Structure formats: C-alpha cells, structure tokens
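Only a single protein chain was left out; the remaining protein chains are all shown in position.
What follows is subunit A.
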Amino acid sequence: MNRKEMVAMLLAGGEGSRLGNLTKWIAKPAVPFGGKYRIIDFTLSNCSNSGIDTVGVLTQYQPLILHSYLGVGTPWDLNRKRGGLKILPPFVQKEGGRWYKGTANAIYENITFIEQYDPEYVLIISGDHIYKMDYTKMLDSHKKNNADVTISVTPVPWEETSRFGIMNTDENLKIQEFEEKPTNPKSNLASMGVYIFNWHTLKRYLLDNEKKTLSNDFGKDIIPAMLKDHCSLQAYPFEGYWKDVGTIDSLWQANLDLLDDVGLNLHECNWRIRSVEPNMPPQYIGSDAIVRNSMVGEGSTVMGEINHSILFYDVQVNSGSLVEDAIVMPHTKIGKNTTIRRCIIGEGMIIPDGVTIGNKEGPIQLIDQSTNPEQAYNSSAN
C-alpha cells in the first residue's frame, strides 16, 4: 500500500533576493545557518521528527547545490522505499515547459506526485524558516476542528506586522480575514507559511485557480478564495521560536539567537536538527585563544579571540585577530591581527592580516567573493 495520511510539500524554489549576494549561486533554503546547517535542515528535520516520511521538495531557482545537498534524503532519514524525499523541479510536458509561477502553481504542477499517495491531508511548508515544530500536533488540531485548512500562526511584534501575512480570527481561532502586509493591522498573528489542507479541497481550489490564471499564490489567491467561499479556516497558534531569515540582518540575528537563549536550542536531543555532516576532525582551540559566548564548528582552528559569534566548520582564525558579533561561514581563513565586527563572512573567504571589517553600529555587512576589498577592509593603524 502506497497510501499516506499526509504528504509534505516543501517550497524551496525561492530566490531570497533580499539576501543579496548570499543567494547569487544558491537557493535561499541552501544558505548556511547555525554553524553547521543549511536553512532547509530545520523544515526537513521537523518533517522527519514529526514522523512524516513523504516530502516533495519543490525547487526552481539555482538548484545545483540544493539538489546535491538533498540527495535522496539520507541525512534526514527520508531515504525510504515507499515515499521518502523527492526533488520536484519544473518539467516539460507535451504542450511545452513551464516554470513554477507561484507557490500554489508549484503544487498544481505536482498534483500527480501527490495523488500517487492518495493522501487525506497535505502539509505545505517552506524551506525559508528557522523553527522547531511538531506537525502532528497541528494535524491533531486540524482534525479536531474539522477544518478545510489550518494555518499555523505566531505572534509578531506589532511594529513588524507590515512584513507579514496577518490573520484576524474570532475567539475560537477561526480565521475571519487575511491581510497581506497590512498598514493598519487588527491583529499581530502572522502566518508562518505552514498550512495543512484537506487534499480534496485544496485540489479543487488549485484546479479552479489555475483556470483563472491569477498570481497562483497561497497567500494571494487560494486563502482569499477559500475565505470568500466560507470554508472552514482555522488558525493554529504556535508557541516557540520562529524566524523568517529573509534579509541579511534577520539572518545575522537568527544565527546569534542561538547564543542568546531566546528559545532556539540546538542541543536538545529529542528534536535533533539533522544535516549533511561535513565529517571534519575535532576543532582546535589554541593556547592564547579566547572563546566566549560563541558556537564553533568542527575542523575549525581558533588562535585569536571569538566573542558572541558563530564559526562554521573548517574556519581558521589566526592569532591576534578578533571576531565579534559575526557569522563566519565554512572554509574561511582569517589572517593575523584582523578585527571583524557585525559581519557575515561568506563561504571560502580569505581575509588578509591586519585589516578591520565592519562597524560597531549600523547595518550588517556581507563580505563575500564579490566584495571590493578596498571598500570593505580598512587597514588598521597598528
């Protein structure tokens, strides 16, 4: 029997344009995060920890690194004979090829994939978010409320509501209204981009929506259409850490959140975040090194000072250097007597001796292969 109660569809085709050069060569879900992981590891681990064994990953933008990273899903225990992880890029059909036009269209194009498993429910998630969530609890609530769709929501600060899709609900958490990036919000419950649909209902709306050729988006088309038809839309309040890492600033902040005890703990062994393991030798901390309030990955060598920073694997920090409030991505070398503050250092960078990068205040700088050294590096006076 190939039947699955719930199939997960993971949207991983986004460009993440606000991440600038970080997503020049890789899709946003493949951006490194947290000293070892890529962003998509969180949703994939949530799936496997929730006992969901069938995950379709919809890819489109710059998929090379993402595809080779995902493989057949072995690191997340999703290499299954029945179900498992399947990469679903756009494809060509008799009547020609089409790109995925939007989130809903990507699911529409893969109706055949979903139908193979004849599921009762479809979980729609996105590979852009950092959070730990048990989707089975959400499914329980969906069943209990007899909803057509359940949308996971989390409170966000009122001043940031204009960045999110905001749900206005009644006292029973029935969704009455959905406002995309409102200027005068009535609620601060933001959609997390996690939906559980009854598959038959969703399929009907997908087919219907496709005929109308709108923007083919869940937030813009499917949800409003369901609201109009008085479907049962239920909000599922999620308590816990959730972050959309859409910008350089929020990516930087979410990384440092790992150090600041704000609810995202990677050391919990009952909800492991799994990833493709780099298999590096142990890290070496030298005799004159100072490492405080930081995370350091395997294979790294620290001879200088690290303060409130995340070093990925295979990072070298030479003596006399200071790394503070910074994220240093894998395979990076930092020379001697260099100071780095409030930066994200991209993968494989070689930072020379005796320079100063970043400022104590102001926006977070991204230093990568396309950074002009003369503008970014100030040679220090001493």
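Assume contacts are C-beta pairs under 8 Å (C-beta built on N, C-alpha and C of every residue); 3 or more make two chains touch, one makes a residue touch a chain; residues count from 1.
Everything that follows uses one rule, which is that contacts and distances are computed from a predicted model.
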item	value
Name under which UniProt lists the unshown chain, selected from "Glucose-1-phosphate adenylyltransferase subunit GlgD", "Cytochrome c biogenesis protein", "Peptide/nickel transport system ATP-binding protein" or "NADPH-dependent 2,4-dienoyl-CoA reductase/sulfur reductase-like enzyme"	"Glucose-1-phosphate adenylyltransferase subunit GlgD"
Contact with the hidden chain (one of A:K94, A:H267 or A:K360)	A:H267
Which of A:G84, A:G286 or A:G320 contacts the chain that the document leaves out	A:G286
Touching residues (missing chain, whole complex) on subunit A	34-36, 74-75, 258-259, 266-267, 272-275, 277, 279, 281-298, 306, 310-313
